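A short write-up of the structure that comes next.
Only a single protein chain was left out; the remaining protein chains are all shown in position.
Chain IDs A and B follow the sequence of writing; residue 1 opens each chain.
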Amino acid sequence: MDTALWVVGRATGVVSLGLITLAVLLGIMTRSGRPLPTLPRFSVLLVHRNVSLVATLFILVHVVSLLFDSFAKLRPVDLLVPFIGNYKPIWQGLGTVAFDLLIAVVLTSLLRHRVGVGAFRIVHWVTYAMWPIAVAHGIGNGTDGRSPWFLTIAIASILLVAAASIWRLTPFFVESSQRRETLQP
Amino acid sequence: MSTDSARSRPILHIDWTRCDGRGVCVELLPELLNRDDWGYPVATILPTGNRSNVPISPALEDAAVEAVALCPRLALSLLNREASP
Partner (left out) sequence: MSAVTSSPPATAARLFVAGPHAELAAHIAAYGAAPPPESGSSLVGKLEESGLIGRGGAGFPAWRKLAATNDLRRRPGGAVVIANGAEGEPLSRKDATLLQHSPHLVFDGLLAVAGAVGASEVFLYATEVSMKRINAAIRDRPDMDRVKVVVAPHTFISGEASAVVNAIENNLAIPTDRTRRLSDHGLRGKPTLVFNVETLAHLALVDRYGPNWFRTVGTNSDAGTRLVTVSGSGLQPVVLEVPGAISLRSALSSAGVNVGTIQAVLVGGYHGAWVASEHLDTPLSPADLLPFGGHPGAGILAVLDNGQCGLVFAAEIATYLGAQSAKQCGPCTFGLPAMASILSRLARRERDPALVTELGRLGRLTSGRGSCHHPDGTTRFVLSTISVFADEVQLHLGGRCSAPDHRISEARQ
């Protein structure tokens, strides 16, 4: 049983990394206000949301399965308080931080209409910090963290997110900005 | 159509101070909205006058609800809506 939980914990960890990478990329796409070849803007938005929720689900399974796996020595308090764990406390702590930030992002997103667009936006920016922390946690804490196949996935993800983030900072990133550039200052 | 039902129709209200012309609502309500030169929504069924409040016919109510929910800037609201049964 322990082995099963351990395997589930590791596998969901890897899949989660892939899913949150996809979520971040789709999130950047959503912010650009551009459609994708087969996806109108509202679909990009919805797929971003759905992938984020599935990623959250996988992260929950990742955390819960390791909670019940006696080998991992994960305690409930480790889900909230970082860096006090029994196994590789720093790397695990990064996972805790990422997890806590994720909860804030998911809650403010689901309750967007209640908390208002200001709070939602500001907390959402936190994902730009949450993502690299999660990647670092995966490399540092993961059993396969330094194996070639995982590192390949991690590096590919880093390159994709870095490229998208750089694109995010270019002047005509937002589709409508090109239509509005005739505004006199 | 009687004036009573016209008055009790839900109204899609556009908060221009929040709208950033992202275009999601225009995709969800193509029968009602186009985008202007700068990307902001134009109610095609209201050629003149105040275009911040667009009456929603029963057939488009679901789409309007979705537009309100998905607007990235929370710039839309549905006024005058009867409670769902």
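Of note:
By definition in this document, a residue touches a chain if its C-beta (ideal position, glycine included) is under 8 Å from a C-beta of that chain, and two chains touch if they have at least 3 such contacts.
All figures in this text were calculated on a predicted structure; none of them were measured in a lab.
Which of B:15, B:31 or B:62 touches the hidden chain is settled by the complete complex: it is B:15. Not every partner is drawn; the one left out touches subunit B at residues 13, 15-21, 36-40, 42, 46-52, 77, 79.
In the analysis below, only the chains that are shown with their structure count from here on.
Centroids of subunit A and subunit B (each the mean of its C-alpha atoms) stand 33 Å apart.
For subunit A in complex with subunit B, the touching residues are 30-31, 33, 40-42, 45-46, 112-113, 116-117, 175-176, 179-180. The part of subunit B that touches subunit A in the complex is made up of residues 18, 20-24, 27-28, 37-39, 66, 69-70, 72-74.
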